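Of the protein chains in this complex, all but one are displayed in their positions.
We just call them A, B and C in the order they show up, numbering each chain from 1.
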Amino acid sequence: MHLTAEQAAEIDAARAVRAETRRPTVPALEDLLFTPLPVLDHGFVRVIDYMGDDAAIVQAARVSYGRGTKRVSEDAGLIRYLMRHRHSTPFEMCEIKYHVKLPIFVARQWIRHRTANVNEYSARYSILDREFYLPAPEHLAAQSAVNRQGRGAVLEGAEAARVLDLLRSDATRTYDHYIEMLNEDAAGAPQDPARQGLARELARMNLTLNTYTQWYWKIDLHNLLHFLSLRADPHAQFEIRAYAEAMLETVRAWVPAAYQAFLDYRLGAATLSAPMLAAVRRMLGGEAVTAESSGMSRREWTELSAVLGRGG
Amino acid sequence: MHLTAEQAAEIDAARAVRAETRRPTVPALEDLLFTPLPVLDHGFVRVIDYMGDDAAIVQAARVSYGRGTKRVSEDAGLIRYLMRHRHSTPFEMCEIKYHVKLPIFVARQWIRHRTANVNEYSARYSILDREFYLPAPEHLAAQSAVNRQGRGAVLEGAEAARVLDLLRSDATRTYDHYIEMLNEDAAGAPQDPARQGLARELARMNLTLNTYTQWYWKIDLHNLLHFLSLRADPHAQFEIRAYAEAMLETVRAWVPAAYQAFLDYRLGAATLSAPMLAAVRRMLGGEAVTAESSGMSRREWTELSAVLGRGG
Amino acid sequence: MHLTAEQAAEIDAARAVRAETRRPTVPALEDLLFTPLPVLDHGFVRVIDYMGDDAAIVQAARVSYGRGTKRVSEDAGLIRYLMRHRHSTPFEMCEIKYHVKLPIFVARQWIRHRTANVNEYSARYSILDREFYLPAPEHLAAQSAVNRQGRGAVLEGAEAARVLDLLRSDATRTYDHYIEMLNEDAAGAPQDPARQGLARELARMNLTLNTYTQWYWKIDLHNLLHFLSLRADPHAQFEIRAYAEAMLETVRAWVPAAYQAFLDYRLGAATLSAPMLAAVRRMLGGEAVTAESSGMSRREWTELSAVLGRGG
Partner (left out) sequence: MHLTAEQAAEIDAARAVRAETRRPTVPALEDLLFTPLPVLDHGFVRVIDYMGDDAAIVQAARVSYGRGTKRVSEDAGLIRYLMRHRHSTPFEMCEIKYHVKLPIFVARQWIRHRTANVNEYSARYSILDREFYLPAPEHLAAQSAVNRQGRGAVLEGAEAARVLDLLRSDATRTYDHYIEMLNEDAAGAPQDPARQGLARELARMNLTLNTYTQWYWKIDLHNLLHFLSLRADPHAQFEIRAYAEAMLETVRAWVPAAYQAFLDYRLGAATLSAPMLAAVRRMLGGEAVTAESSGMSRREWTELSAVLGRGG
């Protein structure tokens, strides 16, 4: 992650400000405020603002006149109860705003989550930076042979070198042509006065999908946890998972009780279908249930075995 | 509006807390924080929390690393431009949370706005207060003769007295029966040990629609302004308009530039249809356009005359 | 459920129409179209329109040019896979529209689900029918002693009679006063020419929460199944569950493969938390795990025991 001197100075200036407030305040998140957490080779996530804390979840669940909290342990117990029973509205009472720099192909996965507010940097209006995502060697994975939507072993040797070379040279060339078509220098003056320069809204189409973009993204805690349960999951693509993991750290600093409940009742939980439950009950009754006798599809049986930590 | 001593103490305790924050802070709204603004006879609106300020709108529009603001006048100009051209996403970057006490029939109009987060006091779980909305004499209006969805003149004399008496006595009687069916005193003990007491989730059905309920309601600035443009409008029912007007005051304290742009480009603006625009152009060309020669329906012509401040 | 002769004739007329279409069509749901399914004492649910079928889920998942379906068994397998892995967007491609008549207190629970389209009968504009929900004797339940949000045993004898009498007489009296205040007869003419009549938008506040209202409600299949998973659940209040169960029947007729997957992977499924999974693994390893040695709260242990079909 590289910041220009001007960007670093803007961030420092924002961090230097202090004001007095009556609002719920979370010192551990204040410490992180505005600081970019690096993700991938040029990306970052940084918290720009937040509303509420663990107590605000409790306060909303009780519709109270004051802070609505009792002892910390009672509050944590209520938060765990709400999480376990999918009472989602109290978690919606907390809100967080991020500034994210991310490759366009990641942005396209991310934006499928519709319950958030987004302001993206406009390539109709402005010129994108010369920054592209190039996977680190250990993430340059082959297509999975068993899962059409997954990754297999890491590429090695000549094939890895060739792939990295193609990704780098294509991104570089298309970006250079983007700038050439725009015919603008950094100050917006024409590079070649004899040319008009292609409209920005058109020139951008020459960029590759690993070009970085950035946006402001604001979401409530319930929907953020839903996003993280999908995107911090091992089935998510590595690149978006890297962002999810950085955001999980900000959730831990912000609402520690909700974070722990989320680990126990979502990330670390598993949903057992009716056929799976029937099989587990038979097993607990002492029966030696097999894939065949379970009545499940082979695929579902494999999933159950994984959940129970047994060979399939 | 009446608060119990305990509620007043909880509010005072919340107001007494001060913390240091790096977040954007608005002193004029901090002054209002937690304090109930009275609405109708027993209702209120109070701001519980907020995120962002005028500068946060500008910051998101520019996707900046720092606060993103320039001179105050430039920021206000950009906010006016965004409002005029319906660029709504930067306004979504501000968020506010209210605690509202309101009659159930008002709550039912309010909840039609779906783009907000709500936690309502649960009458399945708890017992509602003995408080009902009774219109002030000057708001006890007759049915409009010309508008099936409007109010006419104020009721007077015996009819007004009879209506108020019916509203008061019916609300009182049904509430008393609600408590009798519950068979609970304030501490939750049975009033009559020989009875079981009807389930709360059933007993509540005996209450009238002017009974007060309360909720936490959280919304972003764009959707709040949309709500207010509909509910602070003269066509809105008086009772919900009273809430909208109290909330407008909180918006004025919170984001003064967005508030002024909202007055100029929404509340004080009018949309002219294609036929209306054609008529105005003819008028400005010196033609004496009439209802008949305008080609509009009588209703639309009347609406245009009102917009232009002319007799229809 | 009572329909006027005019309403019954309107429904018959709608059912009599036949048209030719290229759209996916489901004969089993066509059979139900427009017919009210009775719910509670005066309510109903009826399907007004629908879009899509089981094959449309498959078609969207494959983004196909044609119907996108293969063999029925393959399609059902894909639908089960999508349901199990919470791939929700293909289910959003089916849509259904209902006309529902329901008590206002049920409508207030229902409307918390925000991802639907609603048009409610307007009591600002029109006069509500003289119909109230009165629980059948077997549903007149006492407050649960163990669960503040639940029902206990059924009321009996004098207490039951008293409760029913109060509910009936209060609803009747407040409705009669509503009509008196309106001062309108069925044709809209004043009952007493000497009175003006209270505005409809005000008079309605005298009605009790068991008065019936009605609305058009339109929702996609994914969000409908989410609604049903909450409202067909044993923890839901009986009255809204009665509606959910009627709607489940329409889902069964409409999208049988999705319906079966929903039973297996949602309604009949259970989510085990990280601590619950750890306990199950220990049990399967032959260990005699107890509430104490499980490390769970007593409440969570009881929930696990229920899932596993064991005494807690």
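Methods note: contacts are C-beta pairs under 8 Å (C-beta built on N, C-alpha and C of every residue); 3 or more make two chains touch, one makes a residue touch a chain.
Keep in mind the model is a prediction, meaning the values are calculated, not measured.
For the options A:Arg108, A:Arg130 or A:Arg299, the residue in contact with the chain missing from this view is A:Arg108.
Taking the complete complex into account, C:Glu92 is the one of C:Asp41, C:Glu92 or C:Glu245 that touches the chain left out.
Residue positions on chain C in contact with the hidden chain: 3, 6-7, 9-11, 13-15, 17-25, 30, 33-34, 48-52, 56, 59-61, 63-67, 89-90, 92-93, 95, 97, 99, 117-121, 214-216, 218, 220, in rising order.
The chain not displayed touches chain B at residues 77, 80-81, 84, 86, 89, 112, 230, 263-265, 267-277, 280-281, 283-284, 297, 299-300, 303, 307-310. Listed by residue number, the positions of chain A touching the unshown chain are 103-105, 107-108, 111-112, 114-115, 118, 120, 122, 124-126, 133, 135, 140-144, 148-153, 155, 159, 163, 166-167, 170-171, 173-174, 177, 180-182, 184, 195-202, 204-210, 237.
Heads up, the rule we're going with is that only the chains that are shown with their structure count from here on.
Traced through touching neighbours, the fewest hops from chain A to chain C number 1. Averaging Cα coordinates per chain places chain A and chain B 35 Å apart.
Taking each chain's centre as the average of its CA atoms, chain B and chain C sit 29 Å apart.
Each of the following residues of chain B touches two or more other chains: 118.
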